[in-house]
Every structure is written in structure tokens, then in C-alpha cells.
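As you look at this complex, bear in mind that one protein chain is not there, while each of the others sits in place.
Entry: subunit A
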């Protein structure tokens, strides 16, 4: 007899479920249907757009000529029609230049270096101002920019941890297949060497003055700063 009792309860349960399913169809049971709406919102087109300042202002702010700015903007707009580069897109673009390694971490630091107002996206003005410094700026300006890149929290000091993070990200870009093989302690070794060179007062951090001073004395670094003058 118990089996039959159990079956009856089961049958009633099934009937109730079916009843609810039918009611849902008629929209009487609203609470379930709200889940479906949220998926539609994925199809909303993002309408965030940004137009850059006029050509004249940009010309005033940077050291590029009109034609160069035009060419730069065309390339920029082609890749990012909305006028804004968000971090993911930036990482994707940058990673394509380093297919054998993982460039995402370094791209992240780079993104922060370009995104001056820290709003999570690079506008064309940020892009072009950064490029102007890198390509047409004085050596001091370039060194300033590099310092800004290394200083992750932008507090004016490069600590060993920050430098280690940067160094690891650079080595990550190399990937696995290198000669000789990248050892696990290579980044920290490199960081130690760097600090030895830069940190004059041995206080464990590198300030902007120490950095610029040391770099100006190093001939290699000064030469390499001039390497990319003709990129545009």
C-alpha cells in the first residue's frame, strides 16, 4: 500500500509542476520571467563614443604636424571606431606584436601609463600626447615618462616590488622558448642590478631625481633613447 501512497504524492507533484509551467506561459507567474529579460540586455549596443579635440588644439598640445596627426588618427579610428580604447582592446592589440609570450601584464602597465586621467580608457588625446613625448620629446621628458611607467602607484617612488612586477612582465613577453632559458630568478636578479645602479642612497626606493641622474650618466641609455625618433 505504501508504494501506492508514494506514487500518488509523486503524481500530484508532477501535476502541480505542469500546472505552473502552463501558468508561466500565460504570464501569470511573473517572477520567473524576469530572468529572461536580463539576457536581452547583452544585445544592447554600446553608444559610448568619444570625439577628439580639434586638430588645432592637438597640434598645439603635441609636437606632431597636421599630416602626422591625421595619419595617426586614421589608424587609431580604424582600430577603435568608438574613439576610446579600453584595457581589453589595448591588451589584445599589444599582444599581437608578441605572439610567443604573454604581453598582457606589460600592456596593463602601459595602459596605465597612457591613461593619464585614470578613467579606464585611452582617448585619442591621451594616445597622441603620449606618443608625442615618446617620439618628439626631450630626453628628460622621455625619462620622465619611463619613470611614470615604472611607478605603478604613481607615488613618486619606484619600490623593489614595483620594479619586480615590471621586470616580470617584460620577461613574460619573451615566452618559454628562449635561449638561454629564462630562469625563475632572472627578473629579481635584474631588479637587483637595476637598484644597484639607480638607488644611490640605498634607501630601497628610486626617486625621479636619482633615476634621471643615473640615466643621464649612462651612455647606452642615452643612445637608446634616440632610437625611435623616426618611427612616424
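One rule holds for everything that comes next: a contact is a pair of C-beta atoms (placed from the backbone, for glycine too) under 8 Å apart; a residue touches a chain by one contact, two chains touch by 3 or more; residues count from 1.
Keep in mind that, in the parts below, contacts and distances are computed from a predicted model.
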Query raised in the report: Any idea which of "A-type voltage-gated potassium channel KCND1", "Neuronal-specific septin-3", "Alkylglycerone-phosphate synthase" or "Auxin-responsive protein" UniProt assigns to the chain that's been left out?
Result: "A-type voltage-gated potassium channel KCND1"
Query raised in the report: In the whole complex, what residues of subunit A lie against the chain that is missing from view?
Result: 1, 3-4, 7-8, 11, 14-15, 18, 67, 71, 74-76, 78-79, 93-94, 96-97, 110, 113, 127, 131, 134-135, 142-143, 145-146, 149-150, 166-167, 170, 190, 193-194, 211, 215, 220-221, 223-225, 227-228, 230-232
